[in-house]
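Missing here: one protein chain of the complex. Every other protein chain is in place.
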Amino acid sequence: MTITPRALTTGLATAVFALSAAASAETLRWANVGDSLTLDPHAQNHGQTHTIAHQIYNTLIYSNAAGAQTAGLATDWYILDDEPDVWEFTLREGVTFHEGQAFTADDVVFSFERALHANSDMRPLINTITEIWAEDDYTVRMRTDGPNPLLANNLTNLFIMSREWAEANDATVVQDFSAGEENYAVRNANGTGPFRLVSREADVRTEMERFDGFWGMDQYPMEVSRIVFTPIQSGSTRAAALLSGEIDFLQDPPVQDVNRLENSGDIVVRNAPQNRSIFFGMDQGRDELRTSDVEGENPFADRRVREAMNLAVDRNAIQRIVMRGQSAPAGMIAPSFVNGYEEELDRVTGTNTARARELMAEAGYADGFSVTMTCTNDRYIEDEGICQAVTGMLGQIGVNVRLNARPNSIHFAELQNGELDFYLLGWGVPTLDSHYVFDFLLETKTDDSGAWNFTGWSNEEFDALSRQLPTETDLERRNALIAEAWRIVQDEIVYLPIHHQVLNWAMRSNIEMDVHPEDQPMIKYLSFN
Amino acid sequence: MTTEQTTGDQPLRPSLWRRIVDSDLFYSFIRSPVVVVSAVLTLIIVLAAAFAPWIAPHTPFNPASLNLMNGFTPPFSVNEFTGDVFIFGTDSQGRDVFSAILYGARVSLLVGFSAVAFAMILGVGLGLLAGYKGGWVDSLIMRVADVQLSFPAILVALMIFGVMRGVIPPQQQDQLAIYVLILAIGLSDWVQYARTVRSSTMSEKNKEYVQAARLFSIPAPAILFKHILPNVTGPILVIATIGLALAIILESTLSFLGVGVPATQPSLGTLIRIGQDYLFSGEWWITIFPGMTLLILALSVNLVGDWLRDALNPKLR
Amino acid sequence: MSDVLLSIRDLVVEFPKRDKVLTALDHINFDVRRGEILGMVGESGAGKSLTGAAIIGLLEPPGHIAQGEILLDGQRIDNLPYHKMRRIRGKKIAMIFQDPLTSLNPILTIAEQLIETIRTHLPLSEKEARERAVQLLEEVGIPAARRRVDDYPHHFSGGMRQRVVIALALAGEPDLIIADEPTTALDVSVQAQIIDVLKKLCRDRGASVILVTHDMGVIAEAADRVAVMYAGRLAEIGTVRQVVLDPHHPYTVGLMGSIPSLTHDIDRLTQIPGSMPRLDNIPKGCAFNPRCERAFDRCYQERPDLIAVEGSEDSQVACWLFDQEASA
Partner (left out) sequence: MLAMLIRRLLQSFVVMLVVAFIAFSLFQFVGDPINNMVGQEASAQDRAELRERLGLNDPIPIQFTRFVGNAIQGNFGMSYRMARPVSDVIAERLPATLELAMISAFFALSIGIGLGVYTALKRSGVLSNFIMTVSLIGVSLPTFLIGILLIYLFAVELRWLPSFGRGQVVRVNDWWTTGLLTPSGRASLILPAITLGLFQLTLIMRLVRAEMLEVLRTDYIKFARARGLAQRSIHFRHALKNTLLPVITITGLQLGTIIAFAIITETVFQWPGVGLLFINAIRFVDIPMMSAYLVLIALVFVVINLIVDVLYFVVDPRLRATKH
């Protein structure tokens, strides 16, 4: 399959049709698996939607490729000394929107109020804000319902629109996405960002061009003059498109193609650990599993079974074969940038099938049991492959797994209805603190906590530790609490961690751009060498 | 059609084998080397698939027997971790591609044969009914046939599949997937049988023996069936052979589109779909070997069908 | 100019089958004279139509002429290359097929088909050809020919269509017309009319006709001479009067004897036991020997050739009973 009569045909090729192999000097052709869901910047809290918005709009603060909070439309931000529940933002002066409106504090107030509307998907991130007002044209203050030192963390994807533009185009209210509503801002955009929208056909093609009035023209490389963004669903087609020179930047190359891309000569694949861990959850709270042949008892409720499963999973094999080396095998469900992460806990325990079988026998499942594993097939890197591999590994200790892999929209709907016995999940920690993990994934599921804890696991001691964290101000003590909480989680084997994802961005080798740990490329940083 | 002479003075009817060997069909078969090769290849693949559990060196459908570290072993190479050798290499899960092909062909052929059998029974039955009853029954059946014929099989199959996906609870979808496929493909392909049988029935039903049978209150359909069957065996055999190739391709296409059999019980189409992801990364064997098998199988069946059609239609000779 | 228009010499037509070769026409010899109508009779499969196809060079593969010659005006035509033979078809030799319903191209008008044929063979302009077409249609007896010339074949009845077919056959003004059962597919009522038209137009033009038919009535009415075929061989040839009234060959005798009236078909010979042998099963010697009441030893050993019958001028018969030398 590698015989290429290229030499013979080059002449013909140029005669028939010439595709430029190198990135053209200024246009960046960029592809990813999915498209932005809407251009309304507050309608969906969704990665790819934010990615496109970051090119067109600005936020007050954004996190850069190093994960640091960086000045966007705000040049300075701090909590007022005398009022611990008020944040003040100093705004950048001399900024204009694409359509010429001048940027002022009023636009920030408008945008935050807009993002607090019931239709807004960004609301949960800022609903601690009780009041927002402009001190002057370039100062904005926000009051939260109590001291909120982490507020700035939540603003990195909160985009600023022009009040004048929104009012003129009747787009002051956020699109009601789930009801299928549309407004002017869904297909049009007017931001202060580095690029302005030229044309957009949803799921097909979005074109942007450099906004020469961008405030950061001198601050960033700004070498791209035009962006053509194309979503391409199929992984091999994406790789083929990059290989054949039809695109310049592939945000999510399939792991199996990384080598091939790197070896092709004019493509470079840059990577960085991603802020996302992949793991399996087991429903251990029910009396009886829905999909198991075991009746009257729940095998997952037995710690020995969980330990056996943990011992059966060969994470290194998954990393090497399924992920082609493009992952970091994990022993805990939080990536290394998170406060509370410990290398010791994250160390992968060796696979020990013999011991696992013993444990199964001890637990009374010498003959094994059956269960259905539910997976996504379009959400995480190689998600279905991971599930297949784990299915085989568990089979070796007698856990007979039926695999059900399907699109994430169906998976998450069922997961949130609490219908799944054994499921795959990936989790990122945008706040970079373990409490985020505890709060969502591990605390006992109630209306206020454990929102994504579908394991039925409930541990009073753990809950008590976790609930001290928000109010604990002594950092050292707080870290001790975190460490203790993690030890309980690890000892109980609540989840089966698999790995932390590694992000790969593939691009023409003449492109310089650092990988952003939250998978948010900002083309303003891109430069050609 | 047949050349055997029934000159009553012959004391013994020649043996079946003798008659087969003497027949025009057999003669034309022996004279077309391409068809002989095709038939032999088809036979080999069918037998290999049927006896897959005894032939295959591995059991690819049992996840517990897989060793992930065998993943992506190239053909005829020694795996660097496990030291195992696989003639057609292994896929992303360490599954022996050769065994997977045998089992995959088993699924493909099972679906193909079952779908053809289903379509044939349905088509022959409805054709007989339409031809014999006539009137509104006939009109109804033939209108449905017309309408369905104007929709391509793949669309009909996709629709049936889409509906089934909604009707069947998710837990059972995987187990039932094969039956849904058979149903979908079979339902999309009954029309030709029905048409052939119907027209034959129409011309037979007014003949004396049917009328006579009625007088003796022998159920006419039974008589019809007995008499019509020999008339339509040839055409039906041709339709079924071509139909088998089409069904196998349709199954693989549906599986390729991700609406066929589950990945844990792959057919040839599923294997190709899975392998496609690795085509550009250099693991060509995962998709090329199943692809070649599918091609050889479909081509062989098509060649046999093509030959059969020509051989049974003396006009074309 | 010789009296003989077409001369068939020792013609053998073979069909290779899987492991043997079938001889469909077996050493046929006869002449067609200028202006005569030669009737050709025999059972189905005797080789009548095949003879016609061989003459005009349209044998269906794999059938082919294996031996012998066909001479038209003294020129061999059996071995002509395609493009030369094409010039002869329609121009020198024309053919009329059995079924007028299928002989005309359904999607071309009568005018289109006639004009094309006329202009293929005669140096006429489109307009002249059209005039000629109308004239031809009138001659074959199509009423309102000028108006109907632009109709499609399906606008005409079967009899009318066969007239159109005759017009088409005559369009190139051929010297010989091979009419292969031209009336078999037609209503009895129009059969005679068609034969009349054919006969009249050929007489007027001095064209010869080979009239292949089942219908002894047609033969008796139209033909000058008759050739009788049996199992790919010529059994007897002679004037119509002689063959009908005084048949020589035992087969012809049975043939004529089996016909109560001259209008009857001869498809089945109930008076002669048995049936014509299949081509792959022709007995040694005379092909008719299994059914012949008068067969003797020689008939089982040697194949009889056509021999002149003494006393009957113009008559030849392939039967050892008439072998003067042997019986003498």
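Quick notes on this one:
We call the chains A, B and C, going by the order they appear; numbering starts again at 1 in every chain.
Everything below uses one rule, namely that a contact is a pair of C-beta atoms (placed from the backbone, for glycine too) under 8 Å apart; a residue touches a chain by one contact, two chains touch by 3 or more.
Predicted model, so just to flag it, every value in this text is computed and none were measured.
For the omitted chain, the shown partners it touches in the full complex are A, B, C. When the missing chain is restored to the complex, the residue among A:T96, A:N169 or A:T237 that touches it is A:T237. When you scan B:V46, B:I249 or B:I274 for touch with the missing chain, the hit is B:I249. When the omitted chain is restored, the residue from C:I107, C:A144 or C:V188 that touches it is C:I107.
Note that of A:A202, A:A272, A:V348 or A:I488, the residue touching the chain absent from this view is A:A202.
Against the chain not displayed here, chain B makes contact via residues 34, 143, 147, 149-152, 154-155, 158-159, 161-163, 165-167, 245, 249, 252-253, 256-259, 269, 272, 276, 279-280, 287, 291, 294-295, 298-299, 301-303, 306, 315-316.
Although one chain is not displayed, its contacts with chain C can still be listed: residues 56, 58, 82, 86-91, 94-95, 97-99, 102-109, 116-117, 120-121, 152, 154-155, 165, 168-169, 171-172. Taking the whole complex into account, chain A touches the unshown chain at residues 1, 4-6, 9, 12-13, 16-17, 19, 21, 37-38, 121, 124, 177-182, 201-205, 230, 232-234, 236-237, 240-241, 243-246, 407, 409-410, 412-414, 416-417.
Assume only the chains that are shown with their structure count from here on.
Nearest to the common centre of all protein CA atoms is the CA centroid of chain B.
Mean C-alpha positions place chain A and chain C at a centre distance of 90 Å. Partner chain A is touched in their complex by these residues of chain B: 62-66, 68-69, 71-72, 92-94, 170-171, 173-174, 262-264, 276-284, 288.
Interface of chain A with chain B (complex): residues 1, 235-236, 239-240, 243, 254, 256-257, 259-260, 291, 314, 317-318, 320-322, 372, 384-385, 388-389, 391-396, 400-406, 414.
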